[in-house]
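All protein chains but one are shown at their positions in the complex.
The block that comes next holds subunit A.
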């Protein structure tokens, strides 16, 4: 792959439009979410006299049933979605690499870990999240854990299968003959091969996590209700759909666009890392 330079961007856009579009939307969302305090109002200030207002110059997306600025809530809500999505993807990738590499190199651990993974696969995400949150109370941390656990089996199996295939390659044996010790062989010769499939899988996990967070917040077991999230915005606005459609369209459309962007990025990365397309670079 090599280093990415600004001058490469037009070529990337032409060769891999999916990566370009998906990555671009995602980057824009991240910038908007980070810069939210600079242009949006306070998402928590209530104003009983300005409830369910239509869009205006003061509040671009109007206000919700408690008179809060929908635009502000939507962009602050993006922070929750992105934090949950990205950290769930990162945590799943990290855990998956750890379990997958160990399982690929140690038969004993493999037998135990893969049976545990079989067990984890049978747990429904929503049910696990509800159980965990009823134990600890709502919070982003516990939400991420609840999303990561059911995703671990697929990612660690993916990594394990790559490790099992790569460890038999002659260049790995050549490294051993050259006196390389196991940690170095794993790090230098085996782990790099797991990165392309991990990035593709990571994008899928990220999109899934964003949707799961929204679903759980919609059900009222996600983030605490005072924190704006797309899921709980949609939940609290669904009664006023006919009066103030922006209250539900703003978070709804943002959710759809974000998940679409992440999925596009994932598909694009899969094409990018496909060895058949690599030759033409």
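Everything below uses one rule, namely that a residue touches a chain if its C-beta (ideal position, glycine included) is under 8 Å from a C-beta of that chain, and two chains touch if they have at least 3 such contacts; residues count from 1.
The criterion applied here is as follows: contacts and distances are computed from a predicted model.
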Among "NADH-quinone oxidoreductase subunit N", "Fe-S cluster assembly ATPase SufC", "Dipeptide ABC transporter ATP-binding protein" or "PD-(D/E)XK nuclease superfamily protein", UniProt's protein name for the complex chain that is not shown is "Dipeptide ABC transporter ATP-binding protein"
Checked against the full complex, the residue among A:102, A:130 or A:176 that touches the missing chain is A:176
Cross-chain touch to the chain not pictured, restricted to A:16, A:79, A:157 or A:189, is A:189
Where subunit A meets the left-out chain, the residues are 169-171, 173-181, 184, 188-189, 192
